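Note that one protein chain is taken out, while the other chains of the complex remain in position.
And then chain A:
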Amino acid sequence: MRFLLLFSRQGKLRLQKWFTSMSDREKKKIIRDMTTMVLARQARSCNFLQWKDLKIIYKRYASLYFCLAVESQENELLALEIIHRYVELLDKYFGNVCELDIIFNFEKAYFILDEFLMGGEIQETSKQIVNRSIEASDMLQEVRFTDSPCVRREAGF
């Protein structure tokens, strides 16, 4: 995996994870290219695109586009499953996750991602284990959150 981007229907970036080192300018260009390409796609097209030497897999969940770039030897159908797994993890954590959750709690979205993927590869295939790790880490935070989802959204730093 080379990078993972989340952006809204209007093209606003909500999360960016880069798995290789790139300059800021290159990153900005890629973000621009991805958002333009993906947002231009027709409703019922397939979820795969070819871009330079990479395969782009994208999927829309409600108002958010999840966009993943993989190398040519990787399995696109599995990439769809990876995206779906991440969404499930977010959903379990936030309880019926929506875009606003990710906007207001972007740092948590990153924490969850970092328990699921590392260096562009999957580190844990069990949903429960990822969730337990996140919860345990949350408990360690000196500024704690309660279990209630709405409080999760508001409290914190």
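The working rule: contacts are C-beta pairs under 8 Å (C-beta built on N, C-alpha and C of every residue); 3 or more make two chains touch, one makes a residue touch a chain; residues count from 1.
We take it that contacts and distances are computed from a predicted model.
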item	value
The complex's invisible chain, by UniProt name, from "glutathione transferase", "Tubulin epsilon and delta complex 2", "AP-1 complex subunit gamma" or "5-taurinomethyluridine-[tRNA] synthase subunit GTPB3, mitochondrial"	"AP-1 complex subunit gamma"
Those residues of chain A which, in the complete complex, touch the missing chain	13-16, 19, 21-23, 28, 42, 44-50, 75-78, 80-82, 85, 103-104, 106-107, 110-111, 114, 118-119, 121-129, 133, 136-137, 140-143, 153-154, 156-157
